[in-house]
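With one protein chain withheld, the remaining protein chains of the complex are depicted in position.
And then chain A:
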Amino acid sequence: MSLSFIHRSAMLCRGFRASLNLYDHTTRIPNTTIWLRTLCSSVGEANTRILQSTEEYKFVERLIPPSRVPIPPKHDGPSPSGWTPPSEVPPALPYMIRRSRMHNVPVYTDLTHGSRKTTLVRKVEGDIWALEKDVKEYLQQLTGKDLPTQVNEVTMTLRVKGHFDTELKKWLVEKGF
């Protein structure tokens, strides 16, 4: 009985080590295995079984990452970090601005030639010229200046002179995009 207990514990140890891939052949040569090998050979071939278990593979599977961006959990209004989900019903405007793949508002700033500041609104669908008119009105109220804008219908983008990303993001979120 003591022999079988030692045998079973040795099998468990071997199985555990194999599953965790501890390939330390050079550093550790435990005497127990050698002793057990002689023991097993002395006992007979009937007791030497290799147990294959795939239950420990869950430790590997939980490390494999997902490939898709997860859908954010439901929030009523802004989340603690300040992120606001888009409204359920798209606003009744002639244009639509989709969220980026990370669920953010697609307004970006750009700095070229060291001092040329522009703000870019991407992913505009529908009537871009209506959006341009609204953006110009809003920025006129904000700054009092008539800012130059560039509409690119092919790439569905709107470029405005100056850095207005925070203001435009807040404005678009208020609209419900």
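What we mean here is this: contacts are C-beta pairs under 8 Å (C-beta built on N, C-alpha and C of every residue); 3 or more make two chains touch, one makes a residue touch a chain; residues count from 1.
The rule is short, and it goes like this: contacts and distances are computed from a predicted model.
For the chain that does not appear here, its UniProt entry gives the protein name "Large ribosomal subunit protein uL4m", which is one of "Cytosolic Fe-S cluster assembly factor NUBP1 isoform X3", "Large ribosomal subunit protein uL4m", "Cytochrome b-245 light chain" or "Regulator of G protein signaling 11". Remark: the omitted chain is touched by one listed residue; of A:Q52, A:S67 or A:T112 this is A:S67. Of the listed positions A:K58, A:K74 or A:R101, the one in contact with the omitted chain in the full complex is A:R101. Although one chain is hidden here, its contacts on chain A can still be listed: residues 61, 64-69, 88-90, 96, 98, 101, 125, 154, 156.
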